[in-house]
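Apart from one protein chain that is not included, each protein chain of the complex appears where it belongs.
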Amino acid sequence: MGTRLSSSRLYRHLWGTPELAGVFDERAMLQSWLSILVVLAKVQAEVGIVPASAAAQIAAEARVDALDLDFVAEQTAETSHSALGLIKGLLAVLPAEAREHIYVGATVQDVTDTWFGLVMREVGAVVWRDLRALEARLVGLAARHRDTVMAGRTHGQLGAPVTFGFKAASWADEARRHIERLRAGRARWVVGQLGGAVGGLGYFGAHGPRLRARFCAELGLADPGISWLTARDRIAEFGTVLAMVCGTLARIGGEVYELARLEIGELAEPASPEGVSSITMPHKRNPERSEHLDTLARLARSSAGVLLEGMVAAHERDGRAWKAEWIAFPEVCQLTGASLSLALELLDGLEVRGEAMAATVRRYQRELGSERVLAELAGRLGKHRAQQLLHEVLRRDGADLVTALPALGVATAEEVSCWQRSPSVDAVAEMVDEVCRRAAEARAAEPEHWT
Amino acid sequence: MGTRLSSSRLYRHLWGTPELAGVFDERAMLQSWLSILVVLAKVQAEVGIVPASAAAQIAAEARVDALDLDFVAEQTAETSHSALGLIKGLLAVLPAEAREHIYVGATVQDVTDTWFGLVMREVGAVVWRDLRALEARLVGLAARHRDTVMAGRTHGQLGAPVTFGFKAASWADEARRHIERLRAGRARWVVGQLGGAVGGLGYFGAHGPRLRARFCAELGLADPGISWLTARDRIAEFGTVLAMVCGTLARIGGEVYELARLEIGELAEPASPEGVSSITMPHKRNPERSEHLDTLARLARSSAGVLLEGMVAAHERDGRAWKAEWIAFPEVCQLTGASLSLALELLDGLEVRGEAMAATVRRYQRELGSERVLAELAGRLGKHRAQQLLHEVLRRDGADLVTALPALGVATAEEVSCWQRSPSVDAVAEMVDEVCRRAAEARAAEPEHWT
Amino acid sequence: MGTRLSSSRLYRHLWGTPELAGVFDERAMLQSWLSILVVLAKVQAEVGIVPASAAAQIAAEARVDALDLDFVAEQTAETSHSALGLIKGLLAVLPAEAREHIYVGATVQDVTDTWFGLVMREVGAVVWRDLRALEARLVGLAARHRDTVMAGRTHGQLGAPVTFGFKAASWADEARRHIERLRAGRARWVVGQLGGAVGGLGYFGAHGPRLRARFCAELGLADPGISWLTARDRIAEFGTVLAMVCGTLARIGGEVYELARLEIGELAEPASPEGVSSITMPHKRNPERSEHLDTLARLARSSAGVLLEGMVAAHERDGRAWKAEWIAFPEVCQLTGASLSLALELLDGLEVRGEAMAATVRRYQRELGSERVLAELAGRLGKHRAQQLLHEVLRRDGADLVTALPALGVATAEEVSCWQRSPSVDAVAEMVDEVCRRAAEARAAEPEHWT
Partner (left out) sequence: MGTRLSSSRLYRHLWGTPELAGVFDERAMLQSWLSILVVLAKVQAEVGIVPASAAAQIAAEARVDALDLDFVAEQTAETSHSALGLIKGLLAVLPAEAREHIYVGATVQDVTDTWFGLVMREVGAVVWRDLRALEARLVGLAARHRDTVMAGRTHGQLGAPVTFGFKAASWADEARRHIERLRAGRARWVVGQLGGAVGGLGYFGAHGPRLRARFCAELGLADPGISWLTARDRIAEFGTVLAMVCGTLARIGGEVYELARLEIGELAEPASPEGVSSITMPHKRNPERSEHLDTLARLARSSAGVLLEGMVAAHERDGRAWKAEWIAFPEVCQLTGASLSLALELLDGLEVRGEAMAATVRRYQRELGSERVLAELAGRLGKHRAQQLLHEVLRRDGADLVTALPALGVATAEEVSCWQRSPSVDAVAEMVDEVCRRAAEARAAEPEHWT
């Protein structure tokens, strides 16, 4: 049982997903490291650095299930070396012949950075899949509510009308850009690392570059061309893109959170039959998912900041920056996974209360019609004169334009009333269409899986 | 096994201490929560809100060992309520009479914030103790090396001389200020929280304020006077002070890291007999502790940032900020614990290589004597004229002042030579004395334990 | 005209105050630096390092008005030395005798850190004054609205009732803790710095420590005892406390922002006769001050983060961290000044709409009475049974408890109705009293000016 809530039995579901636990759980991580060592031995056997038989034995035996993890942990602490505990654990289970041929010539960071490459492949695929699923839902919402008129809000205040589809389209459009970022970044991220001591491949003599090429190929990773032990832009970029994804989801969550206020009531989180919002106020139905999206985004940003800082690494290897990534990188990945999964759940059952939206629109005609009245008057009086006049009229609190403007002789009561009742949302709906069109086009042209 | 390295069996020793695991480990945390509930029932029994017999039963039975934590975890996820899983787990083990009298009128955050108060008391005490132990070592180093002359370095370049004691005194002085911060903050931090639904104590009717007073007193916490569910400055401040402590330790670590470069070799980390620095370069002796102090400080700062952001909370309770604290607050506490423990270990065996320091001083006489030569010449020529003249002479790379200055008729070779050989470190040593004196005075006047 | 909006003619009022411009404006800053040099020469004259006549001339002539700032700027860029341009500018205006006696033995950072000490004294005094003024207003609001009942809100949803005074008291209480922090920190912050080359005072030979003591005393700053050129905790702490102050003000702003939504309308920003909220929607009255408090807090936190990072400085002087402070430190000071000034303005005219608050309370009786109904039923059925029953009843959306509970035989319609109508806010009012009492007591015991 861990000392971090994110690893706790009770609360870990809030900070990760079972799927990503399958990547980051200690056993999964160690198995992944072992698989990297298996591949290392295999390609070293190809060029004759280790015997083929030893490589085969390693492939057969280097399984996390075989290891005595308590011994590994104890040795890790005792040697204060990140990998030596694991190596000792392996030596204890490998056949004698294989023992001398495991982890040959590689440095710890070769394994962990290659693992980062694999992690980015796996996490990137999850994020790609979930972002596209999210986009699909958002595009669906946008299309479905293309004409569901509701109040626009700026600075927290009611403004001209939009439609709920317009909100959803804005989210979909943002999600689409994240999908593009993922596509463009993949080749930069899904790479391996092999370099030995200082990243110079010196251990392997003439075989070095070819060995790395084979190593990467075998793992399905691109060959980086040059060691990136202190070139951490890949990690910083991946982490930042994920933090941005969380930012978008927090924006969606924030909108639900605010519009689900009882006083507004235009959106509501899906009701869950077993869910209990409050133990002190039985009536409560808290927007827990929406709010948690914000929490996750805060933490994701924070971890991304650590990764950005880590770019300023020294020399050929720099534990200061690198070890900070050990914490921050898995963190941002899992927070993003949790965030996407939560957002999908939120959207799946999101209640869009068209009637409440319409009620707001009706109730606040003066506010929602304000832009149109200005536009119409501007056509008659000029923009600034119209503005000036309206400011003066409206400053007298509660001024009824339907009465006030005719009194000033600038419009009839019918006109004002009509302008206020029917501000245009045509352009808004056109924007929805455009976003949906672009999404459909992009989706058709791209693979379902992240490749 | 967790999905975070900080909770992993292999690596958790890098990100926390066993002592603080005893605070933050899930079982320890839950036991602490249960103890809070026990106290709640106890004081509620005093005012007649729950029967005394129920309170007694709760005190007897609300133990984490009794709970089925898998069931608790499952119910936490299913209800998606932070406390309901725990409550259901408790109901399953409490005697029938007690069941209806547990967790009465309190909101989740009452428990977790009160726990934060207890955590600050415990963690603060550890930090106080370790900071004072650190100060003791630093003052010891300062006194011992009061006159161990070494090169000063500014902008990474050799400058006028200092002593190693001066460096240690600068660290001690900074540690002292943290000790002061801890002392001044305690009364603000070690407080309880009880408010119910919206923090208004409404559930308890007329008993509210007295109940809270008793609740806090029983737990050894101060009564906050008013609910602080969304007044998070305490948490932000505590976290920031801890991040600052880590910053100081990283500064110490950074100095060791740099001066332990083989090309400098003036400091070295304690050698550990079993320690292995490198699996690819057997000769390596990496400054792992020093470097890890920097890693820990980065992460601590990052968590403190989350806590600062959390101050902007909404209304009477705000899960967005609060839940982010759930991650960031234990994090910064444990990172600081790890950091202090590591720093103590580092200082305990720190090798201060006086002869290497002296060798640098001898080798770079020109550089180290530069300030004194300027001072002496300034006495003769005026400051800016002396400066100008020296800049010109020195610009001719490698210029030997012992030859060049006599040639210009501004000093004899003996003078220049003497100035270069013996720049003054008297004031430096006086500063060491002053810091030691202040520390001794402050230590004598303060308690050993944080109270 | 600057390249930063914060320095721009049009917008600088958003990011600072005229008062603090008087500290940070380039001329003011340079004058402050010159005054430090004047004091330096004066105390050096006392110990015979420079002639008294030269010190007197420097005191007479080292005025920013006398300098050719274009020349100073040009020389600063050309020499790429931070102080040499200024020195050259001074040499051009000082009498011949004084020229060689200006800026003797001090390093640039001696001047700028001493200036930081002066800045902390000035800014701290402003923040102290404004925080106390803020507290006075908040305590006033708390007392005035001690019994102005309004809905409590948690997770953005309506909960049990509080009073507006309770909100204001929570803010006042938080402000009080900032005032305490300022008081406790002053002695740490308001210090001078003099050390020369590497902070060792070597230039001044035997005079060093005494010179520094006189230098600090003359400037009204404490003597630090030891150079703090790379011990940056003072700056980090001061900056962090300011960022926390901004956090509190942003919390206040956020509350106004949300409760000023038209759909809620319980608070409103002061109307300004000339103010125009929107050029496209004449009806708008945006909560611009409230919103800007949030903006300022974001930026302040960001700068505080830079200062925290700067604590990890190297050796005896480290330009990397120090120069970052040059930007971040004045920034956080000015943002805080702007923030306090804006908050005072906001509070001065804040409209507290008691009738709207009462309307919400009436309209949402079911929600606001929820905690009390639970408490009452719990007294009859036990807490968890009552909870369970209420959850079930309320899950049937819109369930009317006044009908439903009597139907279940657990309460009469009159009882339910009464509970819903009159949840208790007595304890809330007591908390207000307690905060007001504490504030009054603290205020009476502390000086009006920051000392």
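What to note about this one:
As written, the chain order gives the labels A, B and C, with residue 1 at the start of each chain.
Everything that follows uses one rule, which is that contacts are C-beta pairs under 8 Å (C-beta built on N, C-alpha and C of every residue); 3 or more make two chains touch, one makes a residue touch a chain.
Since the model is a prediction, treat every value here as computed from it, not as a measurement.
Touched by the hidden chain within the whole complex are the displayed chains A, B, C. Here the missing chain is touched by one residue of A:Asp65, A:Glu355 or A:Asp426, and it is A:Asp426. Across A:Glu180, A:Asp348, A:Asp400 or A:Glu414, the single residue that touches the chain missing here is A:Glu180. In the complete complex, the residue from C:Val50, C:Val72, C:Leu118 or C:Leu368 that touches the missing chain is C:Val72. Of the listed residues B:Ala160, B:Cys216, B:Val332 or B:Val435, the one in contact with the hidden chain in the full complex is B:Ala160.
Contact between chain B and the unshown chain involves residues 154-160, 257-258, 260-264, 276-288, 291, 309, 360, 364, 366-367, 370-371, 373-374, 387, 390-391, 394.
Summarising the interface, chain A meets the missing chain with residues 87, 91, 99-105, 152-156, 159-162, 166, 169-171, 173-174, 177-178, 180-181, 184, 188, 196-206, 208-209, 225-228, 230-231, 233-234, 236-237, 240, 243-244, 247-248, 250-251, 254-255, 258, 294, 297, 301, 304-305, 308-309, 311-319, 370-372, 374-375, 378, 381-385, 423-428, 430-432, 434-435, 438.
Annotation for chain C: contacts to the undisplayed chain at residues 1-16, 20-21, 24-27, 29-30, 69-70, 72-73, 76-87, 103, 105-108, 196-197, 203, 257, 272, 274-281, 286, 288, 291-292, 294-295, 298-299, 302-303, 305-306, 309-310, 318-321, 323-324, 326-328, 330-331, 334.
Rule of thumb we're sticking to: only the chains that are shown with their structure count from here on.
A rotation of 180 degrees, rounded to the nearest 5, superposes the Cα atoms of chain B on chain C.
In a homomeric contact, the two copies may use the same or different surfaces; for chain A and chain B, over half of the interface residue numbers are shared, pointing to the same surface.
In whole angstrom, the spacing between the mean C-alpha positions of chain B and chain C is 24.
For chain B, residues that reach two or more other chains under the stated contact definition are 87, 103, 105, 196-197, 203, 294, 305, 309, 318-319.
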